[in-house]
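All protein chains of the complex are present and in place, except for one that has been dropped.
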Amino acid sequence: MQRKYPIGILGATGMVGQRFIQLLENHPWFEVEWLAASDRSSGKTYGEAAKWRLDTVLPDRIARMTVAPADPEGAPRIIFAALDAAIAREMEPRFADAGCAVISNSSAYRMAPNVPLVIPEINADHLHLIEEQPSRGASGGYMVTNPNCSTIGLVMALKPIEERFGIEQIFVTTMQAVSGAGYPGVPSMDILGNVVPYIGSEEEKMEAETLKLLGRLDGHSVIPLAARISAQCNRVAVEDGHTENVSIKLGNKLGRAATRLELLSAWAEFKPLAGQGLPMAPDQPVEWAPQDDRPQPRLDRNRGRGMAVTVGRLRPCSILDWKFTVLSHNTIRGAAGAAILNAELLASLGKLEPVVEAIARA
Amino acid sequence: MQRKYPIGILGATGMVGQRFIQLLENHPWFEVEWLAASDRSSGKTYGEAAKWRLDTVLPDRIARMTVAPADPEGAPRIIFAALDAAIAREMEPRFADAGCAVISNSSAYRMAPNVPLVIPEINADHLHLIEEQPSRGASGGYMVTNPNCSTIGLVMALKPIEERFGIEQIFVTTMQAVSGAGYPGVPSMDILGNVVPYIGSEEEKMEAETLKLLGRLDGHSVIPLAARISAQCNRVAVEDGHTENVSIKLGNKLGRAATRLELLSAWAEFKPLAGQGLPMAPDQPVEWAPQDDRPQPRLDRNRGRGMAVTVGRLRPCSILDWKFTVLSHNTIRGAAGAAILNAELLASLGKLEPVVEAIARA
Amino acid sequence: MQRKYPIGILGATGMVGQRFIQLLENHPWFEVEWLAASDRSSGKTYGEAAKWRLDTVLPDRIARMTVAPADPEGAPRIIFAALDAAIAREMEPRFADAGCAVISNSSAYRMAPNVPLVIPEINADHLHLIEEQPSRGASGGYMVTNPNCSTIGLVMALKPIEERFGIEQIFVTTMQAVSGAGYPGVPSMDILGNVVPYIGSEEEKMEAETLKLLGRLDGHSVIPLAARISAQCNRVAVEDGHTENVSIKLGNKLGRAATRLELLSAWAEFKPLAGQGLPMAPDQPVEWAPQDDRPQPRLDRNRGRGMAVTVGRLRPCSILDWKFTVLSHNTIRGAAGAAILNAELLASLGKLEPVVEAIARA
Partner (left out) sequence: MQRKYPIGILGATGMVGQRFIQLLENHPWFEVEWLAASDRSSGKTYGEAAKWRLDTVLPDRIARMTVAPADPEGAPRIIFAALDAAIAREMEPRFADAGCAVISNSSAYRMAPNVPLVIPEINADHLHLIEEQPSRGASGGYMVTNPNCSTIGLVMALKPIEERFGIEQIFVTTMQAVSGAGYPGVPSMDILGNVVPYIGSEEEKMEAETLKLLGRLDGHSVIPLAARISAQCNRVAVEDGHTENVSIKLGNKLGRAATRLELLSAWAEFKPLAGQGLPMAPDQPVEWAPQDDRPQPRLDRNRGRGMAVTVGRLRPCSILDWKFTVLSHNTIRGAAGAAILNAELLASLGKLEPVVEAIARA
């Protein structure tokens, strides 16, 4: 690849927007060339407009860039979107209609029948849905989404098991980091020394998205996995990293009960992107932590540069079949990193070329 | 009641020992007259021996008391025990054999067939088991235990439901406060900005104790509730107050599905100790929090002076029948307060009199 | 006193407003009869309008009260004000002009020459300044303020020393709780596992207010204490309770160097309100903590029901003379409790009667 794809970021000043900038710094394929945010920020330099909250230094080049208005005019053809759902609902189709590949982290269109909800390791074939989008035929533009930050760790842990054994029931309780709520997000008065056993709409998203991600592409749409799922979502005093207690009832694909070793092997051998050379893809997407008291967010969230999920504590469940704990970095694997990996997958499939060429011809 | 029962505390310098002292200050029935701790503390004043970690001032009278060796000789006949399980296993029977009523917070004998594991609101009738203890006949002494701090909130929430509807399956995930591990207990390096998805033996205790507490006294022993239970226990960065996400499958006592309103009524009307005048007993043992995001440990743990448990977020579960969240103060309702309420129940039943009189006669 | 003074609260839904409600529940002299907040809340019940964040239950009577518009019309004559400075600047004079005694926690008028900035134990005589306010002559109304939450603990610790020895230089570094910033206030992303070494305008307020409080009433105005003061303010991950490291250079009132014992005695014997029967006044306003590692916010903030400040770690300073640590509850002694104690002082001085009677006559 001789030169990098120019990309833009919608919602560049928020927490996920900042992660996009951090993760794309020195990315071999993509180059940030356009940053957009709300009208309040537009016209300022990024350094003035954003309150940088990450623990790496804001790159100088980015700090000096001027924040553009959130308009497709003048924007690159590849757009990472980190917008609130209400704004995304209106804005993302505008960019797709204008011919952009909109790679979105928002919840607005995740469950739309013709919008792929994709994790490259899980359901790359669902990308076919972009061909069902009207904008695709008209301008070449389209929308692709990644799941909610709490869904993604769960599905990464479930997929290798579902493939080999089937899954009929899923019980999940989350303990989610505050960064998942953005900035300013969760007030410190709510979370210091506390647990908040509620995150608005989170349980509903988690239940629906999980079944779509594990579902089967059937011509023009996705048939969700026929499993029952029950989610309980809590906020805890953790900066980054969602911890989830999971219990599952297996299906009967194997024709007999699975052993603990077979489950561990399913995770260990799960490397669907091996050899594809996607820069953000972790070598070992699902890592096993053998210690009794792991995974833990502070110690395990950065595995695979934040892109691997960690599972541990696999043991029998007296109600369903097996229980375990899964941990993933919510703003890397669960948000910005997820979208970048989706973009890398699209690039490797040639789905970015026509978009970029279309505009080159124009 | 003309004069107070003199009582002693075994393990008086630890976190639960300190709570005993705090809660017994100005108690109308009991007076702390003896404090024992490890050999290292023995002979010092309590003020020197204990690192007081509560947010009320250590009473002067207690600070000046000399810590006694942990020996029944010279101890009062009513003993609150807050010992580590390994030490309790050896020491509690010694005090019972010497004629003491040992009201223990330790796990050592909770599951022993002839030791009652009691929450006064739940299974006061199980106290009958003390008559099965050899020491009872010999010296009058006996042992009574209260459950683990994580069990007690769960069982308080389940009992009103079990009575009316039956319970067949129980799924529980805990987010437990650090004070449950005593002092020094959980290192700050382990819990700041973190979740530890493991507490040694906690899941096993929670599962076994819950079924014994909800079990039926059958002559000389307790038949555990015939339900399936699966627990997952986590430590979170909370000082006091255990939060638990619970999901249950009801039994068929009602002959039809229970409504949400019927469940709420079961909790609201659950007042088994009403009119008995036990000083530690909360007026409303199970309080309902109607807000979406409650209960929360920092806001709800002190309801009923730390003796009420709070339930909230009742909603259908797509795998079992109902799910909800329960919150209880782990060192008050879950430890020292639980033991004191057990002692109050014993006093009201006349089970302390013979013990005290036996020694008075001697 | 036969019946209670009816009082109103401006800014009733905020954190300090909530503390007013909590502390005034069952107050022997005052009765909350009117609650006002922003237009957004007006017309709702208080239970609907406020997100109650305290760990006691919101009283039913208050929850059912309707939030009034922030207008003197129909308001009681005694008003506790817990407004943001910008709003207070416009609104408090309106209430004073309408004949109300405005007892304010806001910073808007603390440094105004004719507005008393008062801590009853420190400078009750400064109250005379209300007679300098134009509204006092016109309608009988007036404004009284209490200091910033970080100032109040410092001044409580300094006053007994200043009286006996004089103070020439004051060096103070604060570690302040998040509740001082209100709700939502400090984002959790900013403070979990972190220190923020800056609080806007706090250092300036602390320096100016301290000298005014320790100043001398001279006819129509206050002459600030002629001392040099340097403040550094930090936010830390604490819910309630401001910790301050203080170093001071004494004056020469004694004619010789003061001993450690003399400083301790100054604190121990400081009881300027003794015998006055003000309900919120702590018996021992400045408590000494003898342990090496105290005071600590979690353990000491509730002394004197949150109204006492705690000092500890007194030791020589190699640059100034002495250094020590002081701790105070920032939303009780440092805000709502401070204002209520001011109101109690005004009541005991007969300064509330004319206000209330003026309206009774009208």
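Order of writing sets the labels: A, B and C. Residues in every chain begin at 1.
In the analysis below, contacts are C-beta pairs under 8 Å (C-beta built on N, C-alpha and C of every residue); 3 or more make two chains touch, one makes a residue touch a chain.
Quantities reported herein were computed from a predicted structural model and do not represent experimental measurements.
*Asks:* Consider the whole complex, including the chain that is not shown, and state which of C:66, C:114 or C:194 touches that chain.
*Replies:* Candidates C:66, C:114 or C:194; residue touching the omitted chain: C:194.
*Asks:* Out of A:303, A:333 or A:351, which is the one that touches the chain we can't see?
*Replies:* Per the contact definition at the top, the residue touching the missing chain is A:303.
*Asks:* Pick out which of C:243, C:302 or C:342 touches the chain that's been left out of the picture.
*Replies:* Of the candidates C:243, C:302 or C:342, C:243 is in touch with the missing chain.
*Asks:* Residues on chain A that touch the omitted chain in the whole complex?
*Replies:* Chain A touches the missing chain through residues 53-57, 192-193, 239, 298-303.
*Asks:* In the complete complex, which positions of chain B touch the hidden chain?
*Replies:* 15, 53, 178-179, 183-193, 237-239
*Asks:* For chain C, which residues lie in contact with the unshown chain of the complex?
*Replies:* Contacting residues on chain C, toward the hidden partner: 169-171, 173, 175, 192-198, 200, 207, 228-230, 232, 234, 236-239, 243, 245, 247, 292-299, 312-313, 317-320, 323, 325.
Going forward, only the chains that are shown with their structure count from here on.
*Asks:* Could you state the distance in Å from the CA-based centre of chain A to that of chain C?
*Replies:* Averaging C-alpha atoms per chain gives centres 48 Å apart.
*Asks:* Going through chain B residue by residue, note those that touch at least 2 other chains and give them in order.
*Replies:* 192-193, 239, 298-299
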